[in-house]
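Below: one structure, written as structure tokens.
What you see is the complex with one protein chain gone and the rest in place.
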Amino acid sequence: MKVGIVGASGYSGELLTRLLARHPRVRIQRVTSRQHAGKPVAEVIPALRGLPGALAFTDSDPQALAADTDTEIYFLALPHGVSASFAQPLVDAGKKVIDLSADFRLLSESCYREYYGTDHPNPELLRRSVYVIPELTHVDDWKDAPLIAAPGCYPTSILVPLIPLLRDGKLTGREIVIASFSGVSGAGKKLAEDFLFCERAESVKAYGIPRHRHLSEIEEQLSGAAGADVIVQFTPHLAPMRRGLASTIVVPSGGTTIEGLYECWNNAYEGKPFVQILASGEAPDTQHVTGTNRIDVSAVYDERTDRFVITTAEDNLMKGAGGQAVQIMNIWLGFDETAGLL
Amino acid sequence: MKVGIVGASGYSGELLTRLLARHPRVRIQRVTSRQHAGKPVAEVIPALRGLPGALAFTDSDPQALAADTDTEIYFLALPHGVSASFAQPLVDAGKKVIDLSADFRLLSESCYREYYGTDHPNPELLRRSVYVIPELTHVDDWKDAPLIAAPGCYPTSILVPLIPLLRDGKLTGREIVIASFSGVSGAGKKLAEDFLFCERAESVKAYGIPRHRHLSEIEEQLSGAAGADVIVQFTPHLAPMRRGLASTIVVPSGGTTIEGLYECWNNAYEGKPFVQILASGEAPDTQHVTGTNRIDVSAVYDERTDRFVITTAEDNLMKGAGGQAVQIMNIWLGFDETAGLL
Amino acid sequence: MKVGIVGASGYSGELLTRLLARHPRVRIQRVTSRQHAGKPVAEVIPALRGLPGALAFTDSDPQALAADTDTEIYFLALPHGVSASFAQPLVDAGKKVIDLSADFRLLSESCYREYYGTDHPNPELLRRSVYVIPELTHVDDWKDAPLIAAPGCYPTSILVPLIPLLRDGKLTGREIVIASFSGVSGAGKKLAEDFLFCERAESVKAYGIPRHRHLSEIEEQLSGAAGADVIVQFTPHLAPMRRGLASTIVVPSGGTTIEGLYECWNNAYEGKPFVQILASGEAPDTQHVTGTNRIDVSAVYDERTDRFVITTAEDNLMKGAGGQAVQIMNIWLGFDETAGLL
Partner (left out) sequence: MKVGIVGASGYSGELLTRLLARHPRVRIQRVTSRQHAGKPVAEVIPALRGLPGALAFTDSDPQALAADTDTEIYFLALPHGVSASFAQPLVDAGKKVIDLSADFRLLSESCYREYYGTDHPNPELLRRSVYVIPELTHVDDWKDAPLIAAPGCYPTSILVPLIPLLRDGKLTGREIVIASFSGVSGAGKKLAEDFLFCERAESVKAYGIPRHRHLSEIEEQLSGAAGADVIVQFTPHLAPMRRGLASTIVVPSGGTTIEGLYECWNNAYEGKPFVQILASGEAPDTQHVTGTNRIDVSAVYDERTDRFVITTAEDNLMKGAGGQAVQIMNIWLGFDETAGLL
């Protein structure tokens, strides 16, 4: 099975390329980067030095990619707004598409307009696309879709613990307050003063408040699970580490016990290799999941406030981006879910 | 004016020693450390190499310290529980005492028992001690006290923004949710696997939930300001940096506007050199305050949730510990508030 | 094929366990730790959470390990001096042993005495053991040995570039000056103040000069390659990172051209998947090799001084320890050299 990666020079695309280059069931047929077209991949992604073969970046022309009859599945690791212009020709040519951008993550066009400031560029394709968290969206509901939207890093860390609880009515979705902390790679490989080593080292700060763009995706999915409008307070922060993302979610118990919460999680995630439920009181640590496709999840009950404090940790580039995209591909193509991810 | 520092080998005591060694109005007469007695200070605190004079650690005998007629003011930078045994003889000898431990921070003995698991060792002195945030506690209310309890690092980052709002009735104190992130020095110089470089680098994790000991101090002070019981949700985290502490506080607006909130802060902190009120939307960054005695404070209003998101940043060893202790001394002794702190 | 890991709670042992747990050709039969006996492995090594099966630590009794007829190969990840007491019974029982400690790395007993301060505990076994850098020691010369000594992290970074040049007479081995920089994990999981996060963050310092223990191993191997006594100047440093090791080696050209140097390297390492020769002028970067079993090697010629500046980078826990040990096992057992290492 031959795959293509469009836009492989950012941090997510780079990691995706590393994963697919070692994947036992696929071969990278094409890897594109406007900036690096013509260069060997190992020159731009030094972690791939010594890779057998002579993979090189090609230019990113949507028509040429669509016309490539060898490549059956494409990953789009492009900035939001750019993905949409690649998706249509690829879908038209019958390719499977997994999009890591935000372009096809929202169900609602008006929500897209509100958060991104313009009309959605392709509402028709948006309607046919499916947003997939592999552990939560049954494959029968998306295996025939032309395009899968892979979730964002913050949403994954929040939706994995909350969706089963909302679906089962264990929580009401009211009064949810979330603080999340991302490693700096979450901001992408942007040349901005704010992302220089000397600015971020020894620094923690909140940003993007009160309306970070991922909020739209988080609330839409939570609302779907709850069957009612869910509005959350979400404060993202940057922490001085390369990779890793931790979320701390405070939510009223709604009468659910901590045992009930764990039972719900255990039912939802039994046998799921990439969701680990930790004992109450054992807090997830980003370092424990860095380099893995795992999300670790835990909770404590605070009787003083009658709230749960739910904590999660994932690698923002793995379970939060490229790893989860590969996991989606594995399921889509009928491979072992963990192929290339251990 | 001659000062003594008791227990100067931890991170707070070390910083305090550095500050006092350069202070224009005092001279360090004694600096004690059981572990390092007899050694020159510069051997243990390399940042003080080249300090003129020949300051050396002495042993920590409470009676000997009390008998030293030259030293008029003592700083206690000792573990909780140990401070109390030094405080009484020093107070009896007429020394002024500034305690950086938690021993005299709580008003309520029962609260102490609940959080520390034993009866308070010296309730009589506890009643005569005063908890002082220099910007919030009028000097007339504490200048004659025998012992001042300097606030903890987490409490400072939370009380500075909230107390004026509660006192003025701008907030009700209900539904407060706090996430805080501390540099690793906040844990002290403890030889535990958890604080090794390789365990903390590239790691963010929550800890001490749901009942971190600082919670007792936070709630007692907030309740005093609100004139009613205040219960908060407080989740501390460790972040991979040496120094710095950020707090993100989510609180219902209670009908107060963002302008009203800022007006309250401006009234409370006008002319206060160590509290900086940043424009709404400009988030405090721990790196901007590291090495200073400042706390930066900001807030945004989220109309979707009708809550304020209040963010603060301070250096946990300065405004959160040693720097604030020196600030208290400066006011107590009638020096310029900023002496030795710029 | 069943393997055992003795002493898996240090950083090297932990990584080794992670590698072997995912290795396609072996199964971990035993993993020992005196400190953690009885605990599930995933509790101590959180990166292994979710590992299928129920691997738990057992105690480290040499006789019991020797008596285990299922386990055919043992890795010793023990402190120096301790390895020797496990090696003999395992060898007597016919097990293959790969030792990651320094106990069997030196050829000379007197050199051992000089650097370790005691007589070698088992000179007879020392004589039968072989020191193996997989790219440099032909398998025919060690496949029948009872015990293989895996090289240290510093030595690997220095011997890989220098041995081919000395063997071919391209360099004389005189006037070699080396500065090396190790991530903090190189010091092991030691509970010492010096390895606390707050002590090592934002810190670079030399240590162990002028006679670090690895010097004995470096010089013995270089002398063997040169056919003459080689004495080097070696200064190790700690750098504020978890993993990674860089060496900068300055050596007189001895009349060899930069082209001659590269030709020698290309001959020695052609087709070797874990040694990458970078173009002259492109400096290896520890971040590019972290998480891989690769060593990157480069050199420039300085006509002003008639010296080469050779630079290398490796992951101290992979090519510098556990990864290289697995590579040795792969070759020894006839597996693909890269099995479990990509």
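A, B and C are the chain letters, set down in written order, and residue numbers restart from 1 in every chain.
Please note the rule applied: a contact is a pair of C-beta atoms (placed from the backbone, for glycine too) under 8 Å apart; a residue touches a chain by one contact, two chains touch by 3 or more.
Given the structure is predicted, the values throughout are model-derived calculations rather than measurements.
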Contact residue for the chain not shown (choose from A:11, A:154 or A:265): A:11
Candidates C:313, C:328 or C:341 - the one touching the absent chain: C:313
Touching residues on subunit B - with respect to the absent chain: 22, 46-47, 49-50, 201-202, 273-274, 276, 278, 285, 288-289, 291-292, 294, 296, 342
Subunit A residues that touch the omitted chain in the full complex: 11, 183-185, 189, 191-193, 195-202, 240-242
Touching residues (missing chain, whole complex) on subunit C: 175, 177, 179, 181, 183, 199, 201-207, 209-211, 231-233, 235, 237, 239-244, 246, 248, 250, 283-287, 290, 300-302, 304-305, 307, 309, 311, 313
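We take it that only the chains that are shown with their structure count from here on.
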Cα-centroid distance, subunit A relative to subunit C, in whole angstrom: 37
Distance between chain centroids, defined by C-alpha means - subunit B, subunit C (Å): 46
Multi-chain contact sites of subunit C, meaning residues that touch two or more partners: 201-202
